[in-house]
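The other protein chains are all here in position, but one chain of the complex has been omitted.
Letters A and B name the chains as they come in the text, with residue numbers starting at 1 for each one.
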Amino acid sequence: MAAILRRREIPIALTAFFALYMMIVYHFDYPWFSENSQLTKDIQDFARILGIMALGLGYIAIVRLHGGYIARRVKHPQHWFWSLWLLIVLTITTIVGLPIGNFGMRSVQLQYVYNSILMPMRGAMYAVVAFYIASAAYRVFLARNKEAAVMLILASIMMLTNAPVGELLGEWVGATGSWLLTVPSMGGNRGLRICGALGSLVLAWRMITGRETGYLRGAVEGAGE
Amino acid sequence: MAESIWTKMSKIDARWLFLFLWIVVLAPFIVSISLPMKISALTNQWYNYLNDMPDGSVVLWSWDVSFAGWSEMEASGVAVTKLLRKLMEERDFRIIMIGHRSECGPLPEIVLKDLGMHPDQTAEYGKKYCHLGYMAGGSVAMINFAKDIRSVMPVDWWGTPLDDLPVMDGINTIQDIDLCIYIESGGTAAITQWVIPYGTKLMLCSVQGNVPGQMPNLQAGLIKGMLGGLRGGAELEKLTGFLGVGNINITAFSSAHLVIMAFIVLANITFFIRRARREI
Partner (left out) sequence: MATIWDDLTLFLTVWGTLCVYSYTFKDNPFWKWGTNTLVGGYIAYSAISNIDYMAKNVINPMMTKVNWVHVAAILVGFLWYFRFWKKYYYLYRYALAISVGSGIGITLAKSVSSNIIKQVASTMLPLYGTGTLRGDFDNIVIVVSVLSVMTYFIFTIAHEGPVGKPIGWISKVGRWVLVITFGIDFGNVIAARMSLFIGTVKTLMLPQHQTLFAIIGTVIMIYLVGTELAKRRKVAPEITAP
């Protein structure tokens, strides 16, 4: 039984079935076979809840990883106390967030957690990229050839269009930037979008026919395939 | 051979650049400067489309912003909520708020609290507006939501059954909604799951980086309007008169851009001089 369940053919068949069903049903309108039929609603509901049930995967992976660092603290002397702190924060946030007693998603305690930690720090984490853009602007954005020069000039026009200070240079800045955004850039983005969609069609077909199985390869320490 | 000043300039420690950026961005918050700002055609189009909706329209105010993206989208988020409140009070609009990511349960709640619209602050909650909270499940949840709202969200964010909220009377599917305004910081599945199958009218408030990518959809008529990033939010604030964080931040936005352009110009001058002197 285990040998049968280990085979990849069954998951590939499941992927193909669900993908083809969802795709084909969209184009039909019979009472028993359409997007609004009860069977389709049930299958989509099933898929939705199944997806949500993956909620704990990241949580368990983090606990395993950092629990491992703490367990092997002799080997990782510089890691383990940060891992311990991470698990402490994880535990506190979990306790105040679970719908038990006065705690929960709408509790004052969780509001303190996301007002003091999550909101400001997550914003700052992404904002750090702004510094590296500034650094890259000085070191890397050089007009080494024609294409780079054109790209830099256009980026500068776009920056002047976005920033109100550009309007001090005249109406032509905004008008040029707006034209570039709505005409040639729009055309280029459309070409990219169509090509990307064709590529994703091909990839989806490869996944349905079982030629693309990378998504089924999971990593388990020490488990070979 | 001693290094020339141009070579030294090209090797400057990045941390001096970061410090300069900090100073330039902090300065407008210390010394208040106001720059003229023209309202762009995109923002005008967005505003006019919403304004031209008939009285009594039902608007789905969809949130898909992360805590990180909120730094950029706060201006749009708050300005649009204030505008929708005005339309609700003056033209009988009904507003249904919903979140598509885990952050978008509490984030709209914070905005409602700041505007005095939280259920703890007013008895008006539920009559003409409500907040359904976070809808887990991504694209699949959006399809199910489109077919039967209560199958995915039987209760609102605070646990009140939707049938007990007067605002939800007669609102059962996406086709009962006249307009969806979608604020996002990382793409949207609303076009494929709501616009294509059901013809839902969609307007976007997207981060500036996503604006060029959405222009084909705007030109194709798949979206009816686009508000881009901090600048779009600041323009909407100015257009509606609800001045807020957008107009506070926009001067720093200008100075940051000037710094980046200055770095690019300086770096290229250094590069060309070094190339002419055969130092590279």
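What we mean here is this: a contact is a pair of C-beta atoms (placed from the backbone, for glycine too) under 8 Å apart; a residue touches a chain by one contact, two chains touch by 3 or more.
Just so you know, these numbers come straight off a predicted model, no measurement behind them.
Student: Spell out the interface residues on chain B facing the chain that's missing from view.
Tutor: Its contact residues with the unshown chain are 15, 18, 21, 25-26, 29-30, 68-72, 74, 102, 105, 133-136, 138-140, 143, 152-155, 159, 189, 191-193, 195-197, 207-209, 211-213, 216-217, 219-222, 228-231, 245, 248-249, 252-253, 256-257, 260.
Student: Kindly note down the residues of chain A that lie in touch with the hidden chain.
Tutor: 5-6, 8, 10-12, 14-23, 26-27, 42-62, 64, 82-83, 85-91, 93-94, 97-99, 104-105, 108, 112-131, 133, 147, 150-159, 161-163, 179-181, 183-198, 200-201, 204, 207-208, 215-216, 218, 220-223
Here is the rule we use: only the chains that are shown with their structure count from here on.
Student: I'd like the Å distance between the centres of chain A and chain B, where a centre is the mean of that chain's Cα atoms.
Tutor: Centre separation, chain A to chain B: 18 Å.
Student: Under the definition above, what is the set of chain B residues touching chain A in their complex?
Tutor: Touching chain A: residues 10, 12, 14, 17-18, 21, 35-38, 40-41, 66-71, 103, 105-106, 109, 136-138, 140-141, 143-144, 147-148, 151-152, 157-158, 197, 208, 211-213, 215-216, 219, 229, 231, 250-251, 253-261, 263-264, 266-268, 271 of chain B.
Student: For the complex, give me every residue of chain A touching chain B.
Tutor: My answer: residues 26, 35-36, 41, 44-45, 47-49, 51-52, 55, 105-106, 110-111, 114, 118-119, 122-123, 125-127, 130-131, 133-135, 137-139, 141-144, 152, 156, 159-160, 162-168, 174, 178, 181-182, 185-186, 189-190, 193.
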